[in-house]
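Please find one structure pasted underneath; my questions will follow.
The other protein chains are all here in position, but one chain of the complex has been omitted.
Then we have subunit A:
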Amino acid sequence: MSVGKIFKFHNDLDTDQIIASQYLLLPNIEEMKVHTFESLDPDFPKKAKPGDYVVGGENFGCGSSREQAPSVLKALGIQAVVAKSFARIFYRNAINIGLPVIVCKDLPDAVQTGDEMELSLTDGVAVANGVTYSCTKLPEYMQNILSQGGLIASLNKED
């Protein structure tokens, strides 16, 4: 993956912060994405550029099962989410829609918003500020879903 800028968030970041309830029934993700992280940083959708990364702490994406949460990140061009740990529904949703998510225990505490990083999913390593961090590779089953472009893309390949 290419070099991108980091946007860092706190532990137990819940999906209400990624996209608030009042926007979930808007007609589509395009209309929702301009409200991404509105409660924490209303300018986030303007500042985030395709290829940037979101970095979280423990339990990233906890709370509501709203798939809109990984979907708005993907729609804004976020390349991957790196965290110390993920809440399970967000993790599964992200893989299902083809947004790479990877657990990296040491990187989150060592980086700040604005730092640059580069990630290799296949090697399971991230490089930020000249330091290489090892990440936990995805299980093969989930890697397969991701590499096919998500769960629906994989379903469409079956006949």
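Odds and ends about this structure:
By our rule, a contact is a pair of C-beta atoms (placed from the backbone, for glycine too) under 8 Å apart; a residue touches a chain by one contact, two chains touch by 3 or more; residues count from 1.
Everything that follows uses one rule, which is that contacts and distances are computed from a predicted model.
Per its UniProt entry, the chain excluded from the display bears the name "3-isopropylmalate dehydratase large subunit", taken from "Phosphonate C-P lyase system protein PhnG", "ABC transporter permease", "ATP-binding cassette domain-containing protein" or "3-isopropylmalate dehydratase large subunit". Counting the whole complex, the residues of subunit A in touch with the unshown chain are 12, 14, 16-17, 20-22, 24-29, 38-40, 58-59, 62-68, 70-71, 85, 87-89, 92-93, 96-97, 139, 141, 150-152, 155-156.
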